[in-house]
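Following: one structure in structure tokens, then a few remarks.
All protein chains but one are shown in place.
A, B and C are the chain letters, set down in written order, and residue numbers restart from 1 in every chain.
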Amino acid sequence: MLHYIFKRTLILLATLFVASLVVFVTIEVVPGDPASYMLGLNAQEDTVAALRAELGLDKSRPARYWTWLSGLVTGDFGTSYTYRTPVADMVGDRLWVSLPLAIYALVLATLIAFPAGVYAASRRGGITDTVVMALTQLGVAIPNFWFAMLLVLLFAIKLGWFSAGGFPGWDAGVWQAMKSLTLPAIALALPQASILTRVMRSSLLDVLNEDFIRTARAKGLSRRQALWKHALRNAMVPVLTIMGLQFSFLLAGAIIIENVFFLPGLGRLIFQSIASRDLIVVESVVMILVLAVVLVTFAIDLAYAWVDPRLRGSR
Amino acid sequence: MSDSLLRLDKVNLSIHETPILHDVSLQVHAGSVLGIIGESGSGKSMTAFSILQLLPQGAVCSGNIHFDGMQINNLSEEQLCHIRGNEIGMVFQEPMTALNPVQNIGAQVAECIALHKSVSRSQALTQAAAVLERVGLPNNEFPLTRYPHELSGGQRQRVVIAIAVALEPKLLIADEPTTALDVTTQAEILALLKQLVVESDMAMMLITHDLAVVSEVADNLVIMRDGRVLDHGPTRTVFNELKHPYTRALYDASSHTPERNASIEQVVPLVELTDLVCEYPMARRSLFEPRKMFRAVNQVSLSIFSGESVGLVGESGCGKSTLAKALLGLSPIVSGRIMLRGEQVHSGVKVSNKVRREMQVVFQDPYSSFNPRHRVGRLIAEPLHLLENQPDKHQRVKLIRVTLESVGLDGEDANKYIHEFSGGQRQRIAIARALIIKPALIILDEAVSALDVSVRAQVLDLLAELSDSHELAYLFISHDLSVVRSITDRVLVMKQGQIVERGDTDSVFISPEHNYTKTLLAAAPQLPQSNAEASRI
Amino acid sequence: MRLRSFILGALLVLIFFSAALISYVWTPFDITQIDIKLRFKSPDFTYWLGTDHYGRDMLSMLMIGARTSIAVAIVAVGIGMLFGVPLGLAAAAYRGRFLDEAIMRGNDLVFAFPALLIAIMITAVYGPGALNAIIAIGIFNIPVFARLSRGAALSLWKRDFILAARAAGKGVTRISFEHILPNIANLLIVQGTIQFSLGILAEAGLSFVGLGTQPPIPSWGRMLADSQTLIYTEPQLALFPGLAILLTVLGLNLLGDGLRDWLDPRLRHER
Partner (left out) sequence: MKTTQLSRAIFLALLVAGSAQAAKTDVTIGMQLEPPNLDPTGGAAAAIDEVVYANVFEGLTRFGPDGSVLPALAKTWEISEDGLTYTFELQAGVAFHDSSAFDADDVTFSLERAMAEDSTNAQKQLFANIESVENVDGAVVIKLKTADGNLLFNLAWGDAVIVAPESIETLATAPVGTGPFIFKNWVQGDQIVLEKNAAYWGEAVALDKATFKFISEPTAAFAAMMAGDLDAFPNYPAPENLPQLEADPRFSVVLGSTEGETILSTNNAIEPLDNVLVRQAIAHAIDRSAIIEGAMYGYGTPIGTHFAPHHPAYVDLTGKSEYDPEKAKALLKEAGLADGFTTTLKLPPPAYARRGGEIIASQLREVGIDTEISNLEWAQWLEQVFKGKDFGLTIVSHTEPMDIGIYAKPDYYFQYDNADFQALMESFNAETDEAKRTELLQQAQNIITDDYVNGYLFQLAKTGVASVKLKGLWENSPTQANDLTGVYWED
């Protein structure tokens, strides 16, 4: 088991390092320079040059990469060119919007998908099975940003139950903050829940055809008991893979949803900093998203070993 | 008829409108063993499942099934659940997949106990440990926390049996319990089953396609074909009278020995191996230890003369397949020399086409050895790729037709797809594929083990004919001693990567020297002599 | 039920494909004509689906929008297959060795970046536009096909007919293309339709945030973005593009499911 974890950690660190290299190189070649952006239309040449020096933009690329990378390791992401505040703080409060949103959506998706998937699988071919399948087909097909617009139209404007967007901040009370994250979470959760339901159902159906289910039935377990006690856990492996993959979809999807609901999350920060060529912020935020995805995949790998003893390596 | 524990009369079953069982009637008495014999597709397993009403979706079952004085085929699901595992236990064919891979063996056995008896979890576990001891899995060697993937096929089958007999059921149904196991393990499992029947006065229904197995274990027999019971009665009388023509055909096929004139020329050996060693890496235990290598073939030397048919027997895992693959250049060799017609062949890495032209192979599983996307013509013509001067289109078509006809198939079959053929026909095609470039040696790796008895006989006859007409040498690899005995001139017995005994087939079978060979021969079930007038085909 | 959904899927896909193809030759109105007086007309006999905020015919915009979305998605899936499948086959052919490990780690790296993030980085660096959207979505498809074809190929390599082919002296590349590829073709087709529908959603997402196809070429995503501010006064502007995306993706998914059942013999008897 230890060997398994050690190997996975090694891979994780290597992926992060290569990712940081790829991110820095792709973003460094971005045309447009933050200094001239900040000084606006009729700034003179020398003022722009002065600002570049002040921001340290004139140092060589490898030097800047090294300072950024060493900063990453110690948690100091450097100072933003346009905001002149430490990137870490900016990203910190934005993380407190994007992360809860992603988790809220994942929880919602799982709470919907598990019962629906299991219910549909246990009543294969029945009406509920067909209805669930039809709904998931729709859920997968709906573009979530369009669904978000419809949610705003219905719940925020017509019924006024929710605010149309914006984030009051956690100090305005957990209840208020969660309320403002509800519509975006639903919009994000819908496609994920649909995909997860379909995977859950098909994976369960495969396992129900296995021989050991027949053994369980021969032991005297009823159809439902065999499903809950034996099939469910075996069906978890493919489901876990999809959940891992989905987390990265969730983060990506959040970037668009944050736009529709004007939430001050990491997604909008990326857009704003790309527009203002605040390269150091873009690089740091991308790295944080990559770190989140890689950590989740690592957690999923560990969960595999917990769910399926065969992966734990010989005793 | 009075004290029969289980009685089926006129049981009919159809799934999605396709009829499976027709008026099946049989009975089992307490403390006795009923053997059900039939080839694949005869409905024997379905009979077992209809007893427990564990039928797939869309199954319609009629007629009545009496068990222990009660009619059980119209009971509610809840009542049936009470009987399953408690009154009737069941053992299945495939031990490798019969257990839940993510649950340890203790929990899986205890679950059955806790389900039917109101006992605490710990009590259920102690009872489970007792049952496991009883089926030959001592707790010190096999603790309850072991997982199925850490056990061998035989050990897993013992766990399945433990589950089935944990609650001392009145009836145990064993559906082909030993088909997937080695000869020695098969003998142990059959002995265990017999002992359990005697100890707890349990009735057993043993389902198999192997006449020899059932003849040693069952008190009464039922012979089924296409969902119908053709013959039944006490084992002895059924074997002696061979009343029903199908029973007679089955009996003859099982003891069939093809006509062969063993012409052996003691000239330069066609193929000679000296001190061959093959290894492959094992799973890495921990990062720091170097990968341990498993030595599958350990200093093996043998020689095969052209036209000769050599048998290689041994249990699974003894390295016989690795040896075959090494010979064909499909797996790497650590050391040792391979000579073909006196010429050094294997120089370590690649095997030249010249050598491959001399040797071809036929595999075990007819359903896996063909690319479903290609037509038969293209399938059997694949080895032509080895020839220096490729035959032109016209020659190629003629060659394909001739080769197909030589294995008893029709020239037109060339443009059909493989899924249009039965198991037996597919092995004929596999042999055609091997024959097309007229090799000197064909390696048959368990070529007939997957076939039904009657089909197996035909394929063995074909091989015998071909070896005479085409001056062919065979290396016949199998774990089934009776088949090897009927077709080979010389035999080599292999154990843990080494050849422990070699010699003429008859002398080795009649007076084996090495005690491993002795245990092997003893374990193989013998077909009783039938005093019915033996009819020759 | 399965056959019906397959036909429904095929029908929907047919409608949108033909709409896209026809749009090359003819559209009810010329979309380059901007006439502010005609804007926000609700659907009537001349303008079947009404007009947009520049007075252009919504139906024509949707037809040409279909062209962009479908073109971007097809090329993106093409890139995914063209690079992904050979990588997957190679990884399976040299399983366990360095090449396999390298390809798999490369996949993990691309998977580590959330799909849209790659798109944003590329379009931010090289400017928005349909070509960059294609590359961005295409890059994300490569590991999907690589991982899929590697998995399928690995199970085939264990099959006896591959050993027989090796015994017949065939090299690894010949076996991969002659034996392995035809047998995983079904899987690739089915996954292709799924990735196609994901491609359409991705292109719409990119255009929605202004990074996909640029004006004057219409695209469904951008039509949605433009309609966002008018959603309270002219909701129908958001309705039609959203429905177009939904129906196309739905059609493709149903088609994919139908194909999977029809092509995969194991499931065939279940119908």
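Following the convention adopted for this analysis, a contact is a pair of C-beta atoms (placed from the backbone, for glycine too) under 8 Å apart; a residue touches a chain by one contact, two chains touch by 3 or more.
The structure presented is a predicted model; accordingly, all values stated were derived computationally and were not measured.
**Student:** Let's see if you follow the contact definition: name the visible chains touching the chain that is missing.
**Tutor:** A, C
**Student:** Of A:Thr136, A:Thr215, A:Asn259 or A:Ser284, which residue touches the hidden chain?
**Tutor:** Here the residue in touch with the unshown chain is A:Asn259.
**Student:** Have a look at A:Tyr83, A:Tyr119 or A:Phe298 and name the one touching the chain we're not showing.
**Tutor:** Of the listed residues, the one touching the omitted chain is A:Tyr83.
**Student:** What residues on chain A make contact with the chain left out of this view?
**Tutor:** 31-34, 36-44, 46-47, 50-51, 54, 82-85, 89-90, 93-94, 152, 156-157, 160, 163-167, 169, 173-176, 259-262, 264, 268-269, 272, 274-277
**Student:** Mind pulling the chain C residues that touch the left-out chain?
**Tutor:** 32-34, 36, 39, 53-54, 124, 127-128, 210, 214-216, 228-233
The rule is simple: only the chains that are shown with their structure count from here on.
**Student:** Counting only C-alpha atoms to place each centre, which chain is farthest from chain C?
**Tutor:** Taking each chain's C-alpha mean as its centre, the farthest from chain C is B.
**Student:** Among the residues of chain C, which ones contact at least 2 other chains?
**Tutor:** If we look for residues of chain C contacting two or more partner chains, we find none.
**Student:** Could you pull out which chain C residues touch chain A in their complex?
**Tutor:** 1, 5, 105, 108-109, 111-117, 120-122, 124-125, 197, 201, 204-205, 208-209, 224, 228, 231-232, 235, 238, 241-242, 245-247, 249-250, 253-254
**Student:** Going by the contact rule at the top, pick out the chain B residues touching chain A in the complex.
**Tutor:** 52, 54, 57, 77-78, 81-86, 89-90, 92, 94, 97-104, 111-112, 115-116, 147, 149-150, 160, 163-164, 283-287
**Student:** Would you mind writing out the residues of chain C in touch with chain B in their complex?
**Tutor:** Answer in residue numbers: 159-161, 163-170, 179, 182-183.
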